[in-house]
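Before I ask anything, here is the structure I am working with.
Note that one protein chain is taken out, while the other chains of the complex remain in position.
For reference, chains read A, B and C in written order, and residue numbers begin at 1 within each chain.
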């Protein structure tokens, strides 16, 4: 037994990054670009620190040579603070953390709801470049919230869009279009990120059709690297920040709280 | 600037080693064998910890595949404690520390006085194996204190011996024999370890003859790895435990206290 | 040295633990499922995250950071409060190992209330941290680290529950032996030493600001182990006569670390930050290393090692 029984860990603390560029992806939805090579895999997230305002998790939405980005939906005090920031301002970035999507599958469907589409953009590009045939079904409340339309077109990724109000594409849910894709496109794996009600529907469909699937879950994260337990899931105790955020369809079946409830920052249950 | 601007250091603390064997080299002079591969170079030393008794420096005197040894002269309370120990007992070993002999030279003379011969045994074997022609001149008060006679013979290293009382070999000093070696053997480098009066004489001879030389110095060591300053040398401030214990003839000239005084554990000067 | 098969089991509060490693409070102990997951990874017992009377959101994130061998945290005792916690921590048999409750309160009276109203017989014991260095209203910041406060609080909790009571004390006091003696005098059944050290602070030099949401936080992890060892050593000397067991907590990451605390005087060992430094498998790894050490050094049981560095 010596001092080096275990590998030295890198520091877990934010590093300041100047915002390179802010791009409006959709209504209340901005992409923040940073210099750097975090070496993230699709599905991983970073903890974003705004001194004074707090620290919150966001999935990596773009990663290119020398730069990367997160795409943020404005929903509350922290994201509002972010929306007040512009190129040149600095934020702290910690991570990337978490288990990524497996990137398996030859013909895959990516199903994204709301800002859940953010990590799927990155996944689509990586899998497409890796030779998989990628289909995307993404939905939002209305056309003004739809993101990455240009991006998918540019990458020659077949994407279908749904809106709750029918203002663009299919009127209804992105899960409706998933059913269509499964019927026509010989999909061998589904990747999904978005509101939990939507994930539940994707899980139901994939179970029925016998298609493998992966899901990115959201829970209240505090530390982001597996020590505090605020993101532990009932049934298994798995940590969303460590064993997740991505779980397989099979794993989902063991997470008893899935689709039912989650916890807030104090640990109190809130139904979904 | 990141966390890894500097290399991680290994721990500086003793590791317990069972004594494998105790060999009497000469009167009041024991060799303690240990299992292990410290990767030491000749001239380096270890700090030897005997719980309760203290911790003191000793040069490595043997290093073979899978084992190594120090050779200790009984001179005071700590070394007496060591002389009470036997195979199976454990001591703590920390190091190896310090700058080693350079091992340069095609035809070299090793001059050792008293237990100063200990590290030269190791040096002789290494240089001999490295293809150098090694001559040894070693001296002691009387024949009963002479060490490594068998060892040098066995290694086919030409060794000459001196005793103060003439009980074996040359009556007089090992430095006398050095002069002879320099005259007859085309020596290109001298290595020396022993009482400081003897080192001074070796330095004088080598200066006169224009031969490069290296000297292993002793000062009071506390930490052994360069932080406390108890072994700092006047003139340069070099630390015996870090920049030394081996110094070149040229360096010796800059050490103003050499041959004159040293300091005790409190830092008080004592003349040599 | 003879080879004997090492037996890691210990007895604590009349219960048998399969090994002396206890999940430290505040790590993963938010839910029963999470505790069970830790148990499945090898812990001998687990402690829940500390519960207060009312729900608490805790300090603003960042709440935990690391650098080198140091972890720093200022979580600020986020917890769902007594009512929800009662629901959460029921049916504890599912966990598979003994579950220790942890309660906090602003004073002896509130802690007495917590003990009376929160603790079910399903818990194996209750731990009372008087030692958090970074949460206003609690622990050191509420003066709970003195011998006087320790005595008063220990008595109040003892008087309100029949569960064994563990008093968790701080390294950040000069008179740690006095605090330990006060806990013994108040009737404590065990002492846990230590909580986090400090507090400390991380400043980001580019942001030019402290990083933790609360500014300062307590230190844990491998870097604090020497302090934990000294604290256990000192507390052992102080309470030796009483026979009270010590849970040694602070920086334990390897089997050798655990043995170090045990030789200093601990009967059981808390593990927290190592869940980060080595992963959640750390409990099993430390057990393996302890067993290996004991076998090669000829120890057949934990008890033989407790406090032997004092002899």
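Some points to look at:
FYI, a residue touches a chain if its C-beta (ideal position, glycine included) is under 8 Å from a C-beta of that chain, and two chains touch if they have at least 3 such contacts.
Keep in mind that what you see is a predicted model, and the values were worked out from it rather than measured.
When you scan C:104, C:229 or C:286 for touch with the missing chain, the hit is C:229. For the chain missing from the display, the contacting residue among B:33, B:49 or B:247 is B:49, taking the whole complex into account.
Here the missing chain is touched by one residue of C:132, C:184 or C:259, and it is C:259. One chain is missing from the display, and on subunit B it is touched by residues 1, 5-6, 9, 11-16, 47, 49, 51-52, 54-56, 90, 92, 94, 222-223, 225-230, 232-239, 242, 256, 263-269.
Mapped onto subunit C, contacts with the missing chain fall at residues 67-70, 72, 140, 172-174, 197-203, 205-206, 208-210, 216, 219, 222-227, 229-230, 233, 256, 259-260, 263-264, 293, 297, 308-309, 311.
Criterion: only the chains that are shown with their structure count from here on.
With each centre defined as the average position of its C-alpha atoms, the distance from subunit B to subunit C rounds to 49 Å. In subunit A, 11 are the positions where the chain touches two or more neighbouring chains simultaneously. Those residues of subunit C in touch with two or more other chains are numbered 67-68.
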